[in-house]
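Removed: one protein chain of the complex. Kept in place: all other protein chains.
Here is chain A:
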Amino acid sequence: MNRWAFWLRRLVAGAVALVALSLLIFGATELLPGDAVSAVAGPTATEEERAAVRERLGLDRDAATRYLEWAGGALRGDLGTGYLGARPVTEVVGARLPHSLLLAALALAVTVPVAVVAGLAAGMRAGGPVDHAVSAGTLLVAGLPEFVLATLLLWALAAGPGLLPQVSMVPLGGSPLDAPEILVLPVATLAVSGIAVATRLIRARTADIAATPYIEAARLRGVTGPRLALRHVLPNALGPAVQALGMVTGALVGGAVVVETVFGYPGIGRELQEAVAYRDVPLVQGIALVLCAIALAVLLLTDLLARALDPRSGGAR
């Protein structure tokens, strides 16, 4: 298959997946108990007041009509307006998403080098002491839920010794980079989780490649150590590694919901959690769709990058 056909197929698959996800998101929010009327009108509202609120919010129309209107708006970049604060969803996403992307980017910047080095070191000598140590360590960390990891880090670095702030409060009118100390714990939580998962994926692929005949042949020719790892194993492991990191990146964006909530960091994840708590359906739908689109875009990009880096495709030289 030529490169352009591959790209086209991936794009179409991504678009279909996004449509399917939008249906899933809309359907899931439809299944939430109650509707926004209770939240907006208040518990003491009369039936007439509830009906007026329902009509004002457009909830008196059938679900198919509302989905088509929402999806059509999303295509035009209009994700609707939050029920409670009456703010455009795109405005909320625009304010909060950069904060979350900053967390994810910093976490990825820590994750990639550590995971590649640890994964290569463990996979090159599968079954050896380094592999045992790395595998056991990453298995332990990967098994920890993010909120547990976050709590442990909070206790170890903030609550006890007071080295770091316990709550990630962004300076008013400023950016998180104005107070970099507030980023340390959220980034560390995301990075530790990401390193554990990515290391295991890279280690597995490295071990497979290290056992192939051409690597064995290189060893017989006297190529060993870092030279073998960097010149012969790594190029073949890069493609799968990039795909693994793509999955980790998706998890980093998703993991932001937990991490941002635990640390009170004003990102898109915390906003999603608040929107769910307050039944602000347009906000939930909009944020979920944007997160899904980001995850799909990252997977698409890593697919393309992995293909370009695959020595068999002639992309990597």
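The rule we apply is simple: a residue touches a chain if its C-beta (ideal position, glycine included) is under 8 Å from a C-beta of that chain, and two chains touch if they have at least 3 such contacts; residues count from 1.
We take it that contacts and distances are computed from a predicted model.
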From "ATP synthase subunit b 1", "NADH dehydrogenase subunit M", "Cell shape-determining protein MreC" or "Peptide/nickel transport system substrate-binding protein", the hidden chain's UniProt protein name: "Peptide/nickel transport system substrate-binding protein"
Residue in contact with the excluded chain [from A:G77, A:P129, A:G173 or A:G225]: A:G173
Residue, one of A:R66, A:R200 or A:R279, that touches the chain absent here: A:R279
Hidden partner chain, touching residue among A:A5, A:A64, A:A86 or A:L220: A:A86
Residues belonging to chain A that touch the chain removed from view: 32-35, 37-45, 49, 52-53, 56, 82-87, 92, 95-96, 154, 158-159, 162, 165-167, 169-173, 264, 266, 270-271, 274-280, 283
